[in-house]
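I am attaching a structure below and will ask some questions about it afterwards.
What you see is the complex with one protein chain gone and the rest in place.
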């Protein structure tokens, strides 16, 4: 029996599947936390969750509502200071996966979470800002981006570079001295984009079940490259869906 | 009744008396630790003892045998890492008093604890080295030096500057950017020397009971300046002697 | 030795118009009551420093206390935008707000440099982003051993650092546990410091993961039970998530915000 599922659920499941067991993952709140906790409860029981609030190896029994949730500290192997989490744990490249999102992304995976429109001093919309993203993007071994896809968010050129993907193309990360591999996957509600090995341009490699290439192109603000025969992602399994929904249920009461 | 006491006991008592109640003191093992613990048990019950092993506010019930003694960690307000003790506590100038000793001292309070004779690559005698002294000498608000006086140790010129007193004279600390006041007292078994306000040259200001100026001059390797009428230090009180001897007794068993 | 004061005495004595102040607490232990007292006392022209300005900074900005914000992420965690912050940046309401924007790693290292008595800190940070072009306090230094170029940020040494903790003893020694963020650095970096606590106890019992600030490193302690609400104090209270949700509606509209200020008794002495 295959249950019906939403595009957002597919996105969470795809993000969770990208995390390998035993790896260490730098998690932000929202979709990344959902994905990481889903992975830990399905195929990756030994995934190490690291939150920028300083919790190393958190094993929350419910979805945390903020990166400083008490459930994280209570269940962590160790809680360290914020300077330590950035200096001793993130900066040296010890962390396998970092999750990022943002308001805009361009075809080289550069992300904007700072301003939209106008200029920096007088923006049309002032967003929260970069937070931990510049160094997560630089230092995690691999970056996973999770964002809903639309022409508003997938743009030819971002209004502000809050965190660097591949800069202006292949070789830029090396020139800049960034040591992590950069955004190896951009996971959306419509599919998955990965950097082209030759150009580092984000290229559609996987479609969500039910989505087609034209639909993804129409939701992308640049002329999206597509691999010859994009794989259709496997639909969420019954277990994945059940665990995902259980996790989500743990926060709905609080957020009502 | 005045008991008899040794010159070393007078030196410990004089060092203890230099510590004001409520101040914070960076303590090394040996005479400084004896003096600081004596002060805490007599006139300065709220003296904060800080050991470079990371113990803040240690209140040992016996004389610790090493700077990493378990009695220090057990009784401290907080135990922090060694990088933190140097970076967050010593370096910013939070600590009122630092104690130093060494193999040689010159008339400007520069101290050698590195080598004697020969040159650095092939010394006649290799000493343990500077340890925490360079930064204690630089950053504590005031430095107290405690050393037995002899022409071997009080020399015209030290063989190696392990920690800086007043450099080559008045104004040098400011030129070097050292922020603490430097060695405000050199306490020996024969008396106390203090920097001359005009020249920063160490000048005999206090005599130990029973010592005279000629004796101190004879034990000094430079032409020692002496204030007009050196004060004779008050002999150790009965309480000071009793507490000092009790403290010493706590370690004798172990060291036998 | 820290003095034990009431919150209103402490704010009156420690915070002056024009000061740079830092209220820190990373989601947990946010000193919200102290922020409200600053609004109540009508402090003005403050430079507000905080890694994650959240609703208490939204309130300070909306109430017109701030001249400048030094920060790395300004949002309502788990909810969305800070509308008073946006209104100040986008429309200069109630007054223009200068901003000095960093990343989390940069801000954390600025506090650590401040606590260490160093003029600056180095990190692998900001590379390739548009932040250095907008923020004067991001520069570079070259490693004298390897020739590598690293980011440099200046020490942050606020005039006043304010944090909330679970406990202090009667001598003013402070203990906090759970997520302790950048609070030790904030207190040690600041010229003066205030710790609000859930309770003052006879003796601090050592706890796993606790950070202890000795009394001689703290200027003042004030007992303010619930002083972190709507954030939480582990062992004392839970995060009030609904309050964060409600703030979104209250703060979207200027009039709604001003009536909130009045309702909370925070508008009296604020002279906008």
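Going in written order, the chains are labelled A, B and C, and every chain counts its residues from 1.
The definition used in the following text is that a residue touches a chain if its C-beta (ideal position, glycine included) is under 8 Å from a C-beta of that chain, and two chains touch if they have at least 3 such contacts.
Quick caveat, the model's predicted, so the values are computed rather than measured.
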*Sort by label and list the shown chains the missing chain touches.*
A, B, C
*Could you tell which one of B:149, B:163, B:188 or B:233 touches the chain left off the display?*
B:163
_Touch with the omitted chain, as defined above, among A:87, A:163 or A:203_ = A:87
_Option touching the unshown chain, where B:6, B:21, B:81 or B:237 are the choices_ = B:81
*asked:* Give me the chain A residues in contact with the hidden chain, please.
replied: 22, 24, 48, 56-57, 77-78, 87-88, 91-94, 139
_On chain C, where is the contact patch with the chain that was removed from view?_
117-120, 122-124, 137, 139-146, 148, 150, 152, 154, 206-210
_Residues in chain B touching the chain absent from view_ = 29-30, 52-55, 65-70, 72-74, 78-79, 81-83, 86-87, 90-91, 114, 120, 122-135, 138-139, 160-164, 167, 172, 176-179, 254-256
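Keep this in mind: only the chains that are shown with their structure count from here on.
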*What kind of graph do the touching chains make: line, ring, star, complete, other?*
line
*Chain centre separation in whole Å, for chain B relative to chain A (CA means)*: 57
*Which chain C residues sit where two or more other chains touch them?*
184-185, 211
